[in-house]
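Excluded from the complex is one protein chain; the other protein chains are retained at their positions.
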Amino acid sequence: MDIRQHPRLFHYASPATFYPLAGRLVPSLGGLALLLCLLGLWIGLVIAPGDAQQGEGYRIIFVHVPASWMSMLAYLAMAFWCAIGLIFNTRLSFMMAHALAPTGALFALLSLVTGALWGKPMWGTWWVWDARLTSELILLFLYLGYLALQGAVEDPHRADRACALLALVGAFNVPVIYFSVRWWSTLHQGASVSLSQAPAMASLMLWGMALTALGFWAYTAAVALARVRLLILERERRSDWVQRLLNEEATA
Amino acid sequence: MPPVMLEARQLTAQRGERLLFANLDLRLARGQALWLKGRNGSGKTTLLRILAGLHQPREGGVYWQTAPLTTGLATTSYLGHRNGLKDDLSPSENLHHACRLQGLAVTETAIEVALAQVGLDPLVQELPCRLLSQGQQRRVALARLLLEQRPLWLLDEPFVGLDDQAVARFLDHLRHHLAQGGLLVLTTHQPLDAASLGVPLAELQLSPQFH
Partner (left out) sequence: MLAAAFALLRRDLQLAWRHPSDLAAGLFFFVIVSSLFPLGVGPETALLQRMAPGVLWVAALLASFLALPRLFAEDHRDGSLEQLALSGLPLPLVVAAKTLAHWLAAGLPLALVSPLLGLQFQLPVDVLGVLLLSLLLGGPALAVVGAIGAALTLGLRGSGMLLALLVLPLYIPVLIFGAGAVDAQLAGLSPMPHLSLLAACTLAGLGLAPLPTAAALRLALE
């Protein structure tokens, strides 16, 4: 598909037009993120009742579960932008994927850490090889692989496309990996040591998690847009509009 | 005027962040030769690789007989800096495999003839290419061109490592190729003129672009 044939559709595909748009969105998304996270955490930490079996420690689920969701959603978004970039050959799509990767990795890490913090008081161990945590660990490896490949390839053209291929191969494999890890888990886990056994969810708790998840989403969007603005400036630094912008900043 | 076979439109190429050339057009018809000139780093190799279909230009396209040129068309013989020979195989084995891979049925005799045509000493024809000199390996690579018999020849410094006699011999083959209606684009530091190739020699000068 040629960009020139569909100018309206691809108006924001140009880094020059996207840059100011992203700039306007970042503060609003950031504010939204803060609000939603505070709300979600207020429900989770203050309002929701303590659990009979797991006491107060279970509250970390309000961070753990949204973080897991976000890490997976970010990977899907990354893969989506990579696919768009490969099909339409738009530089900005690849930059968007690059911008999402570090935040996605961060959420995967957060999910693992909060999972460990949940597990310790519960089962007395810092790590449990249950299906969800193990899959999350592998997802973190996939993110790290993407980031490492991006860092290792100097030519931006090749880096963009190689990472895109990797992200798509990874996205394809994620269901396979999840399935195989669950398979493995059911074969080996005789005991009921599993973080998947969350306490029965009152709808209030689900609201809390949903709000935090939305907050995390808004945070990811804000941070990714901020990061993509930096990437745009770096990649397009030789173009006229960036030169003008930097001159304005310098003289301002 | 013979029909235009190879056409490049509005080619723009980059190496990393560096712009090599922009909005470059070229047209080549049957029996025509083009000499790419320019300093090192001016993008000659990149242009050849774009014409071969190995490198995607930032903008623009290459067309063979008005259809987009892809490597699948198998119209191009490309000789780059590296010879494309397996060190562990002998020249004969290398050529044999190269032809088989392209689906060309070729006899032992044809291979021997090709190697003789490039002046490769018969004594080294069965040795692993590892043991051949740089010039000898280059000749084997050139023999491959003779066997492939493809219309478009893209040659990047083909005469490197060859002595005068071998160069003269290969110019003969280029003349023959062009006379048969083949196309040729090459880079070389060897002095060439129309007389060397028997056809008018077009030149394209590439100069490095600076921002």
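Per-chain residue numbering starts at 1, and chain names A and B are given in the order in which the chains are listed.
As a working rule, contacts are C-beta pairs under 8 Å (C-beta built on N, C-alpha and C of every residue); 3 or more make two chains touch, one makes a residue touch a chain.
The structure presented is a predicted model; accordingly, all values stated were derived computationally and were not measured.
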> Among the chains included here, which ones are touched by the excluded chain in the whole complex?
Replying inline: A, B
>> From the list A:47, A:87, A:169 or A:204, pick the residue that touches the absent chain.
In response: A:169
>> Touch as defined at the start, partner being the missing chain; which of B:4, B:73 or B:202 qualifies?
In response: B:73
>> Give me the subunit B residues in contact with the hidden chain, please.
In response: 49, 52-56, 71-74, 76-78, 80-89, 97-98, 100-103
>> Using the document's contact rule, name the residues of subunit A that touch the chain not shown here.
In response: 138, 141-142, 144-145, 148-149, 152-153, 157-158, 161-162, 165-166, 168-170, 172-173, 176-177, 179-181, 183-184, 187
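We adopt the following convention: only the chains that are shown with their structure count from here on.
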> Whole-Å distance, subunit A centre to subunit B centre, using C-alpha means?
Replying inline: 48
> Considering the complex alone, what residue numbers of subunit A touch subunit B?
Replying inline: 154-157, 238
> Considering the complex alone, what residue numbers of subunit B touch subunit A?
Replying inline: 14, 16-17, 211
